[in-house]
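Every protein chain but one is kept in place in this view of the complex.
This part shows chain A:
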Amino acid sequence: MTKREITYLEAVREAMSQEMRQNEDVFILGEDIGVYGGAFGVTRGMIEEFGPERVRNTPISEAAISGAAVGAALTGMRPILELQFSDFITIAMDQMVNQAAKTRYMFGGKGKVPMVLRTPSGSGTGAAAQHSQSLEAWMAHIPGLKVVQPSTAYDVKGLLKAAMDDDNPVVFYEHKLLYKTSDQVPEEQYSIPLGKADIKREGTDVTLVATALMVHKALEAAAELEKEGISVEVIDPRTIVPLDEEAIINSVKKTGRLIVAHEAVKRGGIGGEIASMIAESEAFDYLDAPIKRLGGLAVPIPYNPTLEKAATPQVPDIIAAVKETVQNK
């Protein structure tokens, strides 16, 4: 495959465009995704290529556009819904949770809802409390929704292809601070299966499971810790539903230590689920130290940049947590 360096944002756009060129049933709908190009510019240029029928600029109506995506999916289309900020999923919640997630089961297996809800999440842009949340654990709690959190340009392209090919609703979180990061990405289409974790860095002393932006902070921390002779294995689950439990279990059996780091509020976050999963698994007997969770503080994301940073785990927090964990030798 021919690779070249492109950004995460370009990889999202390329994944959609390539799919739309070959599948007439795929279309995008969302607010300001037309000539404006979307709140973050992801769809820029797409309306020019695909026209307003397939790049549907919608009114500011999250309940209606999410429901329209579900209804269109149920009747044979494969919609991609872009929500400007993942915080707005609160307004689309009925359609995602009560309709999209449950339709197949409620209908006794008849009817499928092949849709992707793409949405930027996370803090770090100074957009404050209503435009900075990480609500993926809510979605992960609902049987019937798949939840994806890509951390690199390579992953985002392959995972989006898999999400678009899936016959079930997928909530696809794009971290807004990752849009400008770049990576070697194949020009051709490729698919990364949902439910397959990626070991972003191999290590032997501690398993560090991190999601989305936190993967990069974990890698930065791991590089620092290496200088001090501590070997950190960084695992990116890539999808939290389905969760690649096996990859995490195997890693913990190897390292005997587990830290989970995510940006979402720690209370009720996916870190608790991963920690419990390990506690209930065969890996429990291999643990040499208590499991640690790093997550956002239970505060609305503040506006002031210093406060905003302090609300979510940063590299020094990860380093400190790793050191504390490996002390238990």
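The rule is short, and it goes like this: a residue touches a chain if its C-beta (ideal position, glycine included) is under 8 Å from a C-beta of that chain, and two chains touch if they have at least 3 such contacts; residues count from 1.
Assume contacts and distances are computed from a predicted model.
This complex has a chain not shown, and the name its UniProt record holds, of "Autoinducer 2 import system permease protein LsrD", "Pyruvate dehydrogenase E1 component subunit alpha", "Cytochrome c1" or "Amino acid ABC transporter ATP-binding protein", is "Pyruvate dehydrogenase E1 component subunit alpha".
Residue A:Leu74 is the one among A:Met20, A:Met46 or A:Leu74 that touches the chain not shown. Contact with the chain that does not appear here is found for just one residue of A:Thr58, A:Thr207 or A:Thr255, A:Thr58. Take chain A: the residues that touch the chain left off the picture are 25, 27, 53-54, 58-59, 61-77, 79, 94-95, 98-99, 103-111, 143-146, 167-168, 241-242.
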